[in-house]
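With one protein chain held back, the other chains of the complex are shown just where they sit.
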Amino acid sequence: MTDASPTATPDWLIRPELGLCPCGCIGKRAKADFVEKTIGSASNLMRQSMFSDDVSARDGLLQRVDARVKLVGLLALLVSSALAHSPVVLIGLYSLSLGLASASRLSLRFFVARVWLFIPIFTGIVVLPATFSFITHGHIVVPLGSWFGTRVGLTQQGLTAAGLIVLRVATSISLVVLVTITTSWPRLLAALRALLVPRMFILVIGMAYRYLFHLLGSVSDMFTARKARTVGSDANTKRDRAFVAASAGALFGRAHALSEEVHMAMVSRGYRGNVGTLASARLRATDFAFGAGALLVTLTAIGVDHVVR
Amino acid sequence: MHIPDGYLSPETCGVMGAAMVPAWMTAGRHVRKVVTSRYVPLLALGAAYSFLVMMFNVPVPDGTTAHAVGAVLIAILLGPWAAVVAVSCALGIQALFFGDGGVLAFGANCFNMAFVMPMVGYAVYKIGTRNLSLTAPRRAVVAGVAGYVGLNAAALCAATEIGLQPSLFHTANGTPLYSPFHLSQSIPAMALAHLTVAGTVELVLTAGVIAYLQRANLPVLRINHPGVREDDSTAMAPRRLGWRWGAASLGLAALLTPVGLLASGSAFGEDSPEHLNLHKYHLQTVPNGLAHYAGFWHHALFNGYDFSNDRHPALGYIASAFVGMAAITVVVFAVLALVGVVRRRHSSSDSAVDSVRA
Partner (left out) sequence: MSFVESPPATELLTLDDVHYRYLDRFVALDGVSLSVDRGEKLALLGANGCGKSTLLKILDGLLFPDTGTFHAFGSEVTERSLEDEQLSRGFRSRVGFVFQNSDAQVFSPTVRDEIAFGPLNMGLEPDEVERRIGDTLAMLSIEDLADRAPYQLSGGQKKRVAIASVLVMNPEVLIFDEPTASLDPRTQEWLVELIVDLNRVGKTIVLATHDLATLDALADRCVVFSEEHTLVAEGTPEELLGDTALLRSVNLVHEHTHAHHSVFHRHEHGADHHA
């Protein structure tokens, strides 16, 4: 092996970069592409909301209940909200979720924002047309003029239907978020296993969850690195699209390489396809109380609903 | 096309869930055949990828949301049952953490996106890539098309589930209890969003990843394509579209016949005399000839394409379509057989007869 002679340093690396502002300041801040900003911050947000376990570590009501009991109770309450025909019952169930949230040391503002900020608003947009008379026929309560001879407006049936859906969606999401946010991820997985979800699915869910953590981190890293290299007003969307496409491919490649290593690490310690878990805890009084409470609420809700109908 | 809790009645949720249980059980067993424990990480990666892809969605008025899924890509790489597992897992994580897709409606969502989509897409892919080499550019294109078709099949199912609710579940005064959108609203709404935007995204993503793998990582592609030749360096026999291709297209066309029901009014020129709008055509009475011959085929088997007194027009259409195709097929084969017999009589003096397998 011969000694390599040192290569000459290129001129442009020795001189100051002419593209920068001559006065020596950092320069005007380039307007970050909307797509970059959204993807970068969204992935950070997702990472935080999915992978933080500070709520499940607090000492609140739901945190003390066994994960399996919580899941079963959740299902029961969801069924009762699905069977409810009257808005009154749904509002009652929603209020219950608020009560449980505050009993579990959850800031109500955070809880409401977390539930309402995404899906129910989407749902509202989606069902808005249903309030109009040409979708849901019926008794018009908010007239909006006439269209080629037929009267048009918001119908009572339409408004009720839209209201019912939004309430159902919000209640359902509130209950689901309550359970998942107060349960640590490993306990949640173990509970799913105890509820007879097949091993293969548990394995895949667990690994996918971990991949998401890494992928989301890589996504925001990539966009941060790209921003650091961006100089000037970079409004070239075609290049941006090419960047996103190339990043997707590179991301896949990296994630795949990691997955091979992970698998080797598992095989090295004797993995042959079965997922063993540490012995699960016994049920305690709190769990029975919660389970009984959930059952009671479910039956009450169904009963009240029948009466009020 | 995630359906939240509240759109589907518990009965519908129960039915769809019951339909998925055997699918999940079969998937759990079958997956082990292709996905040896060596490829489980790849399967989990597929689930994570599907999760991310599904996060980018837009609301569809009169429907739910439109987004790509990635199910067909996973089916191509690891087999359709692996896609069932991967997408179900992704949907499960979304339902639990974001409320994107209901918990009770989980069965329905899985049926649409984790079952119908990969199965339909994979079928299209297999048919379209027969005799193609592993590195052929057309393979990536067919993969994209398969993704497009699969996604829209899933969207159609979702729209159907949503659209059936108001007529089945409503209060006495007509208030819909769950989804307020009828089939005539949900299907066009979901179809439009998925035939245009979401379908295109799915097509580009699927084709893009397959093309990338063909260049950069062929061994991954080979996992689910054992025995497929790598490239076209050896000469190929001329390809002919097989009968399977034709049968599949016809079957698809048959299933789509009820779509016409959505359009109100009937096709131009097909009105029977009773339905004629005389005013429109500036007529006073029904023309003589029309009235005379109108009842000619009175005893047609499926009068008006329906055989149950218009109670289930869609079923009637589909049944009619299949019977019609079967009848046409029988006739065509009979004619071909007859022609073949005649030809053989004439060419019995010739030597070798070229036989090209279909």
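Each chain gets a letter, A and B, in the order it is written, and its residues are counted from 1.
Keep this in mind: a contact is a pair of C-beta atoms (placed from the backbone, for glycine too) under 8 Å apart; a residue touches a chain by one contact, two chains touch by 3 or more.
This structure is a prediction, so every number in the text was calculated from the model and none was measured.
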Even though one chain is not shown, chain A touches it at residues 1, 3, 51, 53, 184-186, 189, 206-207, 210, 213-214, 258, 261-262, 264-272, 274, 276-279
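We adopt the following convention: only the chains that are shown with their structure count from here on.
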Where on chain B does chain A make contact in their complex? 4-7, 9-10, 13, 24-25, 28, 31-32, 37-38, 40-45, 47-49, 51-52, 55, 59-65, 85-86, 88-90, 92-93, 95-100, 102-104, 166, 171, 173-181, 185, 208-209, 212, 216-217, 220
So in the complex, the part of chain A that touches chain B is made up of which residues? 42, 46, 49-50, 74-75, 78-79, 81-83, 85, 115, 118-119, 122-123, 125-130, 135-139, 156-158, 160-162, 164-169, 172-173, 176-177, 180, 188, 198, 200-201, 203-209, 211-212, 215, 245, 248-249, 252-253, 255-256, 259-260, 262-263, 267, 271-273
